[in-house]
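Report on one structure; see the data block that follows.
For this view, one protein chain was removed and the others were kept in their places.
Entry: chain A
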Amino acid sequence: MTTTVAATPAPAAPKAGRSGKPRAANLIKMLPLTPAIGLMLVFLAGPIAYCIYAAFTNMALTGNGAANVTFIGLDNFRKAFGSGAFTNAIWLTLIFTLLSAIIGQNTLGLGLSLLMRKSTKVVRNFVGTAVIGAWVLPEVVAAYLLSAFFNEEGTLNVMLHAVGLPGQDWLYAAPIIAVALANIWRGTAFSMLVYSAALSEVPKEIEESAEMDGAGGWRRLVFVTLPMISRAIMTNLMLITLQTLSVFGLIYAMTRGGPGTKSQTLPLYMYEQAFSFSQIGYGTAIALVMLAIGAVFSLIYLRGLNTEAA
């Protein structure tokens, strides 16, 4: 453990010194970076390295894997991809991310920020405050509010009954939809803020001249406005996807992954395997899969930023 931590910074140091100036002066200039690098090596790089190691062992908190940890190669991954519960978790994570982030938060956030440009100030402030209010609430509190909202005796059913539709216990009947809606409620503010900032930089003249040329509302939106904020859309999609992939508290507090495993996304499955069932090795293998997915999205995001900057 400690050896990995100590070995990593070494290659970086001589690099900084090779730029022509005296090596020592250059190093001293970079000295303020050390607290940040130290913390990130011990508490971020360390765990990730540990994760890569443990994922290939049978490490456990109890039983054989607790007494003597042995290297078992790809067995954890074989076990995962062969197990119905893991595949179920992957599917639920995909559905959850697609529904709540890519479709829900993204579209609603964009819609809200577009509508806000055309609305009166009072309405704009009211809606802005409500949406941001939902965002500022701590995760667990948001989970309780929405559990109450979706409950059999909750507000949603009262509203449905009022218009003559049948109600049901949504957390029981359609848990993944309920938690996805909850995540939309909680997270839309972020997309709304990103898009509001991006739209405020679109020059009014361009849209006005398109209007003069006879482009209607929708065509103006699709061919003029959206292309101009395409970079913000890309960034926003990446960031909310990454955030949504690792949502734990909201789902855990609302359903604990249930009923059964009907809302058990990857983070909840990992938690259950590693801690409720004490299979640390298997749990870290799942964590590694999540890290890999996150890393891929993060790299795409970086590439996007890089090409834009160049």
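Note that contacts are C-beta pairs under 8 Å (C-beta built on N, C-alpha and C of every residue); 3 or more make two chains touch, one makes a residue touch a chain; residues count from 1.
Here is the rule we use: contacts and distances are computed from a predicted model.
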*Given the choices "Carbohydrate ABC transporter permease", "Cytochrome c oxidase assembly protein CtaG", "NADH-quinone oxidoreductase subunit E" or "RNA polymerase subunit sigma-70", state the protein name listed in UniProt for the chain not shown.*
"Carbohydrate ABC transporter permease"
_Of the residues A:70, A:87 or A:155, I need the one that contacts the missing chain._
A:155
*Write the list of chain A residues that the hidden chain touches.*
1, 12, 15-16, 18-19, 26, 29-33, 35-37, 39-40, 42-44, 46-48, 50-51, 54, 59, 108, 112, 115-116, 118-120, 123-124, 126-127, 130-134, 136-141, 144-146, 148-149, 151, 153-155, 158, 185, 193-194, 196-198, 200, 217, 231-232, 235, 238-239, 242, 245-249, 252-253, 267, 270-271, 274-275, 280, 283-284, 287-288, 290-291, 293-295, 297-299, 301-302, 305, 308
